[in-house]
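What follows is a set of notes on a single structure, which appears directly below.
In this view, the complex is presented without one of its protein chains, the others remaining in place.
Let's turn to chain A:
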């Protein structure tokens, strides 16, 4: 069997030790070689800082709460449904929506790296990428929930989804009681990023 022979390559160690200088060095070399357009970098950053974030996901959840046909279609084929709203793209090519109920609470992790549905939730938070979350979410999800101040009813099962392939999961949190009269915009304000990862619950009005 061939061996993965790259184990001892450390080209990255040739760059400056300080990470800010490391990025700058790479950007400089690549720009000089004609491989990078600094204006394209600004455009990418603006996209993930200002245009793509968890409000996209909140929009999907609020609509699922208020429109039963939309909710059914979302649970059937989330990729098609979110694409129609314009939320298709890098790291969201294969979406699956999973719904929290009295019976089951869903939670998402990527134990091998930090896979995350960028078009719906933006860039993952630091804790999602942390060793602690990646290590613990699958073995002790209830203790991890406690770190977020969340306690589930004793008879609710926890189902943790480990994103080991290119499929990205969106948790549809339970709609809070007392929200019957709220429109989609008001419902969106109750949907937090963490509630769509499953480490939080939707806010109460």
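Structural remarks
Please note the rule applied: a residue touches a chain if its C-beta (ideal position, glycine included) is under 8 Å from a C-beta of that chain, and two chains touch if they have at least 3 such contacts; residues count from 1.
The definition used in the following text is that contacts and distances are computed from a predicted model.
For the chain that is left out, the UniProt protein name among "Nitrile hydratase subunit beta", "Carbohydrate-binding protein", "Multiple sugar transport system permease protein" or "Ni/Fe-hydrogenase cytochrome b subunit" is "Nitrile hydratase subunit beta".
Those residues of chain A that touch the chain absent from the view are 1-4, 6-7, 9-12, 14-16, 19-20, 22-30, 32-37, 39-45, 47-49, 53-54, 88-94, 96, 109, 111-114, 119, 122-123, 125-127, 129-144, 147-148, 157-167, 192-194, 199.
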